[in-house]
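The complex appears here without one of its protein chains, the remainder shown in place.
Right after this comes subunit A.
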């Protein structure tokens, strides 16, 4: 049985198509996923992301524990700021990609993907063992609601006195939204400006209704996982299980910049990653734009002159480009004359650098 989020009844009353995702019963879409995608690019979308995991590290050495457990330099993070980082195994393989928020001098929140958070929580407990820090998985207590899109700030400003103007990208602060305590974070997974609101489970439904009412004049729509996936694909953001896996290092994924070798002390995966950091990668993650209307999908071979030179990791029709797009690992040097084998038909593709879409700031 899939676990429902605190917002399940709301999704059902909105007529959502519900789907099992990583063991959770989640809204795939409410109506047309294309309309939801457009709403996020042009106005705003409201997402239930309560399936994400929230793991807290508290204590005098919480920062050092994270420096050892993750590839990033988290003890250097200022309170109120957030970082995109990864947890790897001893071989340097990616176990999950994470966002870490420093909530205070001795308090961090690690947000992990739904499919991985139990694994991440277990690893963090083990890795933090020698440090003066307490690891607590509080995923069951928190709902996560995201408001994403160019009108997101205007909408949220009607419900909070928090200083949204002063809240930078990748920052978070505690505040009241519609009279409810929330961690308000300027983060997201759509390529748009937006906010993620971490709230207690019992506040999720009233907050959802308040944001829906406030957003109505601005064109806000509830948006499901289907549009979330096409939005993040256009924005060139990796998805664990597609672009990232335990078989790949951060360098393989083109995300070597998240590995901070110059931080103090050892960290899990350091020696394995040191050994490969200067290697020329055999394949790199690129964008493909289809010339035809058939959609390259996860797992389809990328070919050049009939020879397989790569594999698609994610693909979908792009609203913004009006053509199918894909992310793919492709042999270094193979950058023209590419095709994707779409069920036997070799459909020509143009290689582009990621992302496909970048918002005007």
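Assume contacts are C-beta pairs under 8 Å (C-beta built on N, C-alpha and C of every residue); 3 or more make two chains touch, one makes a residue touch a chain; residues count from 1.
Basically, contacts and distances are computed from a predicted model.
**Q** The complex lacks one chain in this depiction; which UniProt name from "Glycine cleavage system H protein", "Transporter, monovalent cation:proton antiporter-2 (CPA2) family", "RNA polymerase subunit sigma-24" or "Electron transfer flavoprotein subunit alpha/FixB family protein" does that chain carry?
**A** Hidden chain, UniProt protein name: "Glycine cleavage system H protein".
**Q** With the full complex in mind, choose from A:3, A:125 or A:294 the residue touching the hidden chain.
**A** Candidates A:3, A:125 or A:294; residue touching the omitted chain: A:294.
**Q** Of A:65, A:316 or A:354, which residue touches the hidden chain?
**A** Checking the options A:65, A:316 or A:354, the one contacting the hidden chain is A:316.
**Q** Considering the complete complex, identify which of A:2, A:34 or A:89 is in touch with the unshown chain.
**A** Checking each option in A:2, A:34 or A:89, the one touching the absent chain turns out to be A:34.
**Q** Which residue numbers on subunit A touch the omitted chain?
**A** Listed in rising order, the touching residues are 17, 28-29, 32-34, 226, 229-230, 293-295, 297, 316-317, 324, 343.
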